[in-house]
Structures are given as C-alpha cells and as structure tokens.
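Presented below is the structure to which this report refers.
Here the complex is missing one protein chain, while the rest keep their positions.
The block that comes next holds chain A.
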Amino acid sequence: MRAPERRRDRLDHRRAWRVSVALLFCLSISAAALHTVLQGFGWWFQITGIVFAVLAAAGITRALGARSQGTRSPGRRAWLPTLVASAVLVTLITVFFASRSAFLFVIPTFESFAVFGDLAQAGSLAIANQAVPADVTLGISFLLAVGAGSLAILADLLAVTWRRPALAAIPIAVLLGIPTFVGIQLADVFVFVLSAVAWLVLLRAGEPFPQTSRAVGIGAVSVVVALLVPLALPTVDESTASGDAFGGYLASVNPVLSLGDELRRELPRTILTYSTLSDQPTYLRLVSLQNFLAETWEPDPPTIDRDNTPAAVGPPPGLEADIPVENETTWVDVNNLGSPWLPVPYPATDVSGLRGNWFWDADDLTFTSPDRVARGEEYRVSSLLVQPTPAQLDVANSTLPNPDDNYLDLPADLPGIIRSTAQRVTSSATSNYGRAVALQEYFRDGTFDYSETAPADFGYDSNGMKAIAQFLEAKSGYCIHFSSAMAIMARTLGIPSRVAVGFLPGEKQAETVEGRTSYRVTTQDVHAWPELYFDGIGWTRFEPTPGRGFVPTYADEATPGVPVPPVTTPTATPTPTPEPTNSATAAPIDPNDPAANSSTAAVSLGWLWTGLSLLGVILLLLLPAFIRGIQRALRLRRLARGFPAAQTGWKEVLQSMHDLGVDISPTATPREAAAAIADSARLGETDRVGLDSLRALVERQSFSRRRAESGLAHGAVPGGADDRVSDILDRVRRAFGWRRRIVAALAPRSIWSRLSLSRAD
C-alpha cells in the first residue's frame, strides 16, 4: 500500500467515527421528540443506549475490518458493520427482554422470538389502550428498543456505509414524525430545531464525504415529509376524537358498546378531577339512555335548544317542592374526555365557568355541546342532593312524566326470564318503591358476581335483552348488565326507567383544593346505573351493581333513613375475577402528576401504533430507493474489488441515467449511449473524460480480444474503479435539477423497468 492511500484510509476512518458520533447525537436528540407522547425519562436513556450500542458495534467492526484487511477497499465487506450491528441489537434485546428463554441468556432461541412476539403484541395493546403521554410498559419499551435500534442501523448504513450523511435525515424524520403523527400539537418545535441543528452538525462531521446536493435535498424533503404526511393522513384531533379517543366512547352512537373496553383497560387513566365541600362525593352523569331497543339502549338523538344555556338550568323533571333537598357545589376539571356530554351531578341547577357552548336538555338535564368535547373544561356545578324520605317514596306512584314518553317501552319479544324474574323478586313488595329496592337488593345480595370479563368471554357483552337474559342466568357481569337488567325489569313492573351513563365518584385524594375535598375519576370509574321515575320525586338513582359505587340513602333497604357511609372505592370486591380491574389495584398516580394534568390534549388510541405504521409506510415507500441503493452499493463494491467488469459500472451509469429520466435506447451501442449521456447531461470536454474512458473500457471488455487484461482499475484516472464510476455519476447528475435528482433517488424508475433492461442485455 502506498503512503497516500494509507493516509486517506486513516482519514476515512476518522471521518467514519466522527459521523457515528454525530449520528448518536442526532438520533438521541430527535428521540427526545417522543417526550410529548411518553411519560418519564427512562425511555430516552434506553433509546440512547441502544443507539449507542448499535453505532458503536458498527463502528468497531468497521475499524477492525479495515485494520485486518490492510487494503483500501471502501466497498469490500461494506455490509459487515451493518450485520454486526443488527446482531448486537438482537442480542441486546434478547438480554433485556427474553434472557430467560435465551440460550446462555444471550443467544435467542425460538422461544425468545415467541416472547418477542408477545412483547410486541403487549406493546401495541398498551399503546392502543393508553392516552398520551403513555406509560412506558415493558411492551412499549420493547417496541422502542427495536424501533430505535433499527433506525440506528439504517442511519449508520446511510451515513457511514453509503457515505451519505445527509440521508440520515430519514431516520431522524421518522423519530420526529411519530408525535406529529399522533397530533400536530404534540410536535415539539424546540426538538425539531435542535434536531435540525444536530443534522447540520452531522453534515459538517461528514464534510469530506461527497455531499451531493441530492442527498441534502432528500434530507430536507424527509423532514418536510415527516411534518406533512401526518397532516395529510386522517389524524385524530378533537373533531374526530369521538370515535376512538380515550374516553370518547360516550360520543359514539351507542356509548355502552365501548364502556366495557374502557373498564378493561390495563392502566387506568385520569379522566377528570373534581372537588366539593360536601362530605359525600357524587356520581357524575354524562347522558341517559332511554330508548330500549331489543339489542341495546340508546340516548335520544341530541337535540339542542339554544335557549337552554347553563346560566339558567330548568327544574329537575318531576321533583316537587316538598321533597327535602340539599344544595351541593362541585368544581370539575376535565382532563381527558372526548365526549360531547358534560359530566355533571344530577340534577344540576347551575353550571358556570364553561368555555364552550353547552346546552341542557329539559328531559334528562344532560349537557351537550354542538361544537366541543368536554376535554379541557373547568367549571362549577350547583346541584341538588334529593333526599326523599322512605315514606314519601312508599306512597309515590309511577306514571310517565309525559304520556308520549318511551320510558316504559319494551320489545314485544322480551325473553320470559326477565319478566318472570322481576315478578318473582318483587312478589313481596307492596309499592313501586319497594319493588325497586327489592330489584336492587336482588342484584346486590351476593348471588351476582361483578366481572368485567365474563360477559365478553361468554358472548353477552352488551345490554340488549338477549344478553340480559343470559346475564340473569350466568349471574355475572358488570355495570351495563346490572343497570340494564334493573331498568328493563322495572319497566316490566310498570316503573318508568332509563339507564344513566357517567362516572362513579372516584378516588378521594390526599390533597385538598382550596379547602375542598378532591376526587380523581379514572377510566376505572366509568359506570352505568338505572334511574327510576317516581311521581313527585322525579328520576331516582339506584345502584344494583354489587361492589361498585354506593347505594343512595333513600334506596338502602337495610337501614332506611340512616345515611350510608360513602363507599367510594371498594377495596374488597366480591368478584372472583383476578383482573386488576378496580381502582384499588390501580397504580397510585399523583393527581398533580404533570403528565396526568398536562394540558396536552388527549389524542388517539393507538397513537404510537399509527406512528409505527407511518414508519412502515415510509419504509415501504423508500423500498425502491433502498433496493436501488443496495444494487448500486453492490456494483461499486464489485468495482472496488477490481473485478474486471466495466459493464458493471456501465450498467450503473446507464441505470442512473434512466433514473434521472433520460431514456437511452436499450439497443444503443456504448458509443451511442455515451454520446446520448454527454448530450443530455451537457457534459463538457473535461467532464466527458471519465465517461469516455469507461465507455472505451466497456468496448474493450466486450468486444476486444484482450478483454481479460482490461480491468477498470488500469485506467488513466487514479483511484478505484468505484470512485471513478461515482465521479462520473456525480458529474452527470450535476446537469439535472434537484427535483429530477430527488425523484431519481427516491423513486428510481429503473427498479420497475428492470425487466425490460435485462431483456435488452
């Protein structure tokens, strides 16, 4: 090896290291963009660690390979660092996530891959089930490790192996794009700017590498794409959040359908907090369902009466003056609820402090907004605590509030078990109130199990009449079954009923807010309960669900007239289900947790999942460019080996021209092709030298007697054949506009027309 070559080698290595360090810098900075969607900081160290390990593995392999080889050959073993880095990534993931199943704790076995599959699934589930910012579960952590490691490998491949540091913008853009994809408001401009700076540093670090403006252009475009593509896709913002936004179940046509899903969430998320001066917490009601169709309960279609402003809420339907009431005031702060109904205690008499336009409904005193969801509202509600005496209840009849109302409607083919059970359970009661209490007691006396999973497992996870019939036999279900069953049974007994959907009182917090007791309501507190109508008293809440909520004093058969201590969070539920479904087992989360209380708008389910899909789409779109890049790299490597095949370089030149949109007849002779290239690229005399010498070599190799002697490396231009071909390509590309070059790089035509090209051979 000659001295100048050795010097260039050293330079190459130093540069490669510099670029690697800059890559680590870039990727760790852009990974910080995820802080808007992930909780805590641990994940950042994890990502950075993985990226570091991968880049270091590639770099060390490169350095060792160069030393042991001792010859200048940028192309030779170009794939080795990538392979080693991939192996290191797999090993790391194995050690961290599946060491028990691995051979010697390090080498993944088939079982390990099964573990990986489970982890990936768990991760996607955790993503789907959480709102942002999400807790980093083991599954998410696994996905992060795999994703970050892969991006680091890609970045190393692009920036170091292919010597195009500018292209590292692609993995950077993917990282930056994830939060943007979840919601544009989650894009942290500061991180974007920092990443851009880091990228510029990377460009500087890789300076002696050929920084074709093409690569820089691609980098710039990637960043723009990372910003714009998520915007173009149907992202999940407030206007569309109702369908799948966390807490948004209540906005769907049938709010009940997804209620079970909410309850079965792995991790409870805070929906709202409220505080009150009362010593008793309150149920918060969103909506009432009064239309009992055979398959489900539905609310009335929302009708908005613009006169019904929160400033003057109408009187509770049916409540007469002689019923004792207490005035309650509740301050509600809704964090995270994509619902067009406002959570308020029933019956509310006044709501103040609302930002949006909310209107109440005279029949059920629910608050709806035509243009907003409840998320972000902070308001004060005045409400009544209706406390009829048992005597008043006992004498109360049950007639429809209005003759047209459908509170007694039942399908004609109602399963017999519902009616007969209702009759049997209430046979000893003498009044409608007595029957109602008997029904409630029937469900609460221990024969029924509270289970959020049993109905789903046995296929009756709905509140339609068939599901309720099954429920009455299986005696296992959760609030929607209990509330629906009681409401239907009440109707069979002639008591008008409806199902209210809302929240349990939630968990009492240690801290007080301005002297008021504070409660936190989470997804675990999503609830449904029946409301029965009694003349003169109005709509009255019952609580048939065992182990959930608390029974109103007026409806507590055991100790009539005696106030029942509020059971806000039952610590021991009589359910046999091992699921950590109740808030008792929920992770204690500080209500002042910045993440939980952050003003960051809640975004969608599956935010990271969609981010990963975006990554997949981007990678898929880049696949042709990737294949083309591999093809080019392989060819240049063969040339670097001194393989006497000028055709390899020639083919690369022709194909690059094809990518650039210059059609060279496949039947053209090398001379004709060279002339066409020089013509279309407007090459000057000096620019043509390389092209012509390559062309001459191609001719010599193809057609002369002495082709074996005429390797490309023997040409007049110093340097390896691969460098010469690269030089030709650079000179040719210069003649084309950046648009053509970007298109050529990102969407190489030759990939698609390969068939026709090979036919021309």
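Assume contacts are C-beta pairs under 8 Å (C-beta built on N, C-alpha and C of every residue); 3 or more make two chains touch, one makes a residue touch a chain; residues count from 1.
Going forward, contacts and distances are computed from a predicted model.
Only one chain is not pictured, and the protein name UniProt records for it, out of "Branched-chain amino acid ABC transporter permease", "Sarcosine oxidase, alpha subunit family", "MoxR family ATPase" or "Copper resistance protein CopB", is "MoxR family ATPase". Annotation: of A:62, A:520 or A:635, A:635 touches the absent chain (contact as defined above).
Shown as candidates are A:161, A:180 or A:648; the residue that touches the absent chain is A:648. For chain A, the residues touching the absent chain in the complete assembly are 634-635, 638, 643-648, 650-651, 665-672, 698-707, 758, 760-761.
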